[in-house]
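Presented below is the structure to which this report refers.
With one protein chain withheld, the remaining protein chains of the complex are depicted in position.
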Amino acid sequence: MVEINYYIILSAVLFTIGALGVLVRRNALIIFMSIELMLNSANLAMVAFGSVLESFSGQIFVFFVIAVAAAEVAVGLALIVEIFKSKRSIDVDQMNSMKG
Amino acid sequence: MELIQEAVPTGFAYLAPWLVFAPLLGLLINLLFGQRFSERMIGLVASLASGAAFIVSVLLASTVSANHGEAIRWQLAEWIHIGTLSLDWTFRIDSLSTTMMLVVSGVGTLIHIYAIGYMHEDVRFKNDPGRFARFFVFLNLFIAAMMILVSGDSYLMLFVGWEGVGLCSFLLIGFWYELDTLGRPSWANSNAAKKAFITNRIGDFGFLIAGFIMFWALGSFQFDEVFEAAQTASPGFIVAITLFMLIGVAGKSAQIPLYVWLPDAMAGPTPVSALIHAATMVTAGVYLITRSAELYTLVPQAQYIVAMTGAVTALFAATIAVGQYDIKKVLAYSTISQLGFMVAAVGMGAFVAGMFHLITHAFFKALLFLSAGSVILGMERGHHNLAHGHNNDHAHGEGSNEEGGHGDSHGEVFDPGDMRNMGGLRRTMPVTYWLYMIGTLALAGIFPFAGFWSKDEILLDASLHYPIVYLLLSIAAFFTAFYMGRQIWMVFFGGHRSEAAAHAVESKPIITVPLMVLAALSVLGGALNLPFEGFHQLGHWLEYTLHEVESLALDYGVAGISTVLALAAIALSWFIYGRNPLRTGQPDPLKGPLGMFFTGMENKWFVDEGYFATIINPFKKLSQFLADVIDWRFWHDWFHETVIAGTYNWVSNIALNRYADQQGIDRFANGLGDVTQWLSAGARRIQNGFVRSYALSVLLGVVLILGYLILR
Partner (left out) sequence: MNLDLILFLVLAVVAVATAIGMLLSRNAVYSALFLVLNFITVAVFYLLLGAPFIAMAQVTVYAGAIMVLFLFVIMLLGAESLPKAEVLPWQKPLAVILGFVLIAEAAYLLITRARPLGQIAPPGDAANDPLTLQQLGMSLFQDYLLPFEVTSILLLVAMVGAIVLIRKERRVH
């Protein structure tokens, strides 16, 4: 018997790690992967709640999230490839043309 | 303007307004068209206007006599109606007012006719023929104002006329305002006019105070109402009213201490002196007291003061007249003295005697003044005949005198009125001589001329009731005869003391004929009030108005004493002046024996100098001080300029502009801009183009929101 709180704490930790990854790493691909990690943690929390509340909504929601994440990754990676072609680097610190 | 009839109109009462409007009409015609008329036309219009007033007076008098003396009150227009105060322009037609009307308009008309001839020569001597019309405008205005005075039914209407004649006196004395009596450019004439007006004003002030007290204590200005209310009022008020009225009388009728304007008023042309300052205006004061008889008889203390004022003035002025050299000045002081007689008479309660003397004095004093004018004209003609080398019988033509004044072309100033330049005019101006003689005898009070009867009645009344007054008046009568005798000997007898006198020419008939009428009146005027049983016409006539008249019979003792005094005075004057006629340049024979007294008499006892030193000069100094120091230097320069303007400038420039505005507000406004710039410069740096920092901001926001939610 596992309390749901444990799942939630786990989700929070994974989320934080993902957030840290977005902030700390300079590699665009790593950043992308961290985003996927964050999405994943959210999915975990949703399934946990769905299980506790004995409803299918959580699983269905996660289903859609996964689908959207897939689409997003496809387009995002295409973009990164394009950026690499012009900038010859995937260091996000190099992409600062919108400096104020 | 409504014509409301107070009583059933009897006789000619409806003509009353023409007393005033006839002269006004004359004056308007002369004012508007005078420049286009000939001199004869102007004179004719003015004389007809005055004559019309005389005819109306005659008709009104006949109406009164037909009514057995009952007073008629004719209201012309309503004037002021406020609350209980109701003042109207109402004519009072009774025996007293008709008497005054007759005197004023009668003598006035004669003088108008005389003035035609006189002014014809005068404007040519003074070189301004265009001013002829103006004289007659002013003369008619005077007649109108005097009529308002004597015909008024209330003290208020009387005062309107009172002020009016004061104005006309000013206008006429200062007729030649830019010259002096000898025709030289000077302030002298206008100063004399000012003096007359201001001195009169002081008198008017007294009259006004009396009027105020009267209204406050007795509740009305109208004669009948005042007299009725006075019966029950407290005597203190009546004393106050009568004494303040005395101040007014002193101003208008030239008594002590306000007589000083009358001698200076001789600066006006001679007809003015005759009409206004002998016959009519100056008698207004006597008329006022006579009209207020019912008030004065209530307060014997005030009566005594009035009588003493008159008596002292009579004596004082008579002494001054002895030492004067100008022919008109002698007559002026004589007028003051005779007015003193009249005021003493009415002060004693002898109203009939006072009015009688007023009438006779109007006759013979006008005669004397106009004859003096004739003498002066004769002297001037003689002077010019001499200068231009004409012979004696060449009548003085118009326009032969080009230069104005007498000083320029003749090398020295010639005063035609100075008696020391005259002498022996009996031979060269005989008509004038006889006329003057008649006037002198009347004035001196020699039987049977008019002056004897009227003066004697005053003396008689004084001897019975006021012995001191009798003494003073008798001495004054002595002096009167003396100085008139002196004048006759100096002017008409002896040798010619100057060439001008030798060449003097008699005046034209237009001048001498009115004088003959006056002379006749001076001779026969005594018949108005002979002090015998069955006569006393004037007394009976005035009794209708005055109600209480003491008609005295002739007292041979008093009459005898006064006749003896007069004859003795004339004899003394002959002894001094007539026996050894004065020669040219010889000083007055009285100078030696009387010494200091004569100097006092010569210099009118230094009264004018006294007034200047005590009143006028300090007043001038005070107003100069107030104007220069206080008003200009203090208020304007210091207070307004330095304090107020300076403070204002300081406040706006220094305080507000520099400190408040520049330092304060500008710095604040600029500071706002600076702060905004600084803030935005700082805030700009958030946009550094790095995605990671943006992401950090997002996380920071999340953390903060969560923190807020926790802490809430």
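Labels for the chains are A and B, by order of writing; each one numbers its residues from 1.
Everything below uses one rule, namely that contacts are C-beta pairs under 8 Å (C-beta built on N, C-alpha and C of every residue); 3 or more make two chains touch, one makes a residue touch a chain.
What you see is a predicted model; the values in this text were computed from it and never measured.
Chemist: Since one chain is left out of the picture, which of the remaining chains does it touch in the full complex?
Modeler: Computed over the complete complex, the missing chain touches A, B.
Chemist: So that we can see where the missing chain sits, which residues of chain A does it touch?
Modeler: Residues 1-10, 12-14, 16-21, 23-27, 29-30, 32-34, 36-37, 40, 43-44, 47-53, 56, 58-60, 62-64, 66-75, 77-82, 84-85, 89-91, 93-94 of chain A touch the chain that is not shown.
Chemist: If the missing chain were put back, which residues of chain B would it touch?
Modeler: 690, 692-693, 696, 699-700, 702-703, 706-707, 710
FYI, only the chains that are shown with their structure count from here on.
Chemist: Indicate the whole-number Å distance between the mean C-alpha point of chain A and the mean C-alpha point of chain B.
Modeler: Roughly 124 Å separates the two chain centres.
Chemist: Residue numbers of chain B touching chain A in their complex, please.
Modeler: Residues 684-692, 695-696, 699.
Chemist: Using the touch definition from the top, list the residues of chain A that touch chain B in their complex.
Modeler: 19, 22-23, 26, 92-93, 95-100
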